[in-house]
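One chain of protein is taken out of this complex; the other chains stay put.
Right, chain A next:
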């Protein structure tokens, strides 16, 4: 077994005086797709921010690809999609993606490919502020993908996207994980989507309350419906064996 892509030990984070992450321990294997699921306010985004290295932490250790999270050397290797679009409204989709392509030393051709991938080719010459929210998220996703990093951290990338495109994007995530060995951590609050991951982490009030493959979670909670499994885990967190 190769070294973990992400290794988190006893991570504690406070934001604005409130405890947000309460002693997280986690290892993520390289080249896998990990889904981070949980209700809003459970600490998903904060955990992702820790992996990216933009979060102040109280205590604990976060190691990404063998280095402390946020180290300068990692910034070519890790790409982060935030929940709200951070693309520039006054630029076109193409200009946005090319800007990030240039920062990560990728070509204009790479930019065109990822724009195609997120289904925005017909809109590539449009100003981002004229696009819908879902399209802006996709433009943003293209900016994160164009970096072709070894580690991709995605905060709710598929909210508001149509089902067909969602399926395509998930297939794409799996493809780059398999083919290029990219490690992907995705947060989502849709259980149905998380079912496509190699592994699901279920978060609640700053703790990971379940950590397993979708199949095992279904089996342990004795339901096929992951939403129902989620409820059972939350209602009886002690009864469920934790891995």
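One rule holds for everything that comes next: a residue touches a chain if its C-beta (ideal position, glycine included) is under 8 Å from a C-beta of that chain, and two chains touch if they have at least 3 such contacts; residues count from 1.
One rule holds for everything that comes next: contacts and distances are computed from a predicted model.
For the chain that does not appear here, its UniProt entry gives the protein name "Transport permease protein", which is one of "DNA-directed RNA polymerase sigma-70 factor", "Transport permease protein", "HTTM-like domain-containing protein" or "Acyl carrier protein".
Within the complete assembly, A:82 is the residue of A:82, A:137 or A:187 that touches the hidden chain.
Note that of A:38, A:53 or A:214, the residue touching the chain absent from this view is A:53. Hidden from this view is one chain, which touches chain A at 15-16, 52-56, 70, 75-76, 78-80, 82, 84, 86-88, 90-91, 95, 99-100, 102-104, 127, 143, 147.
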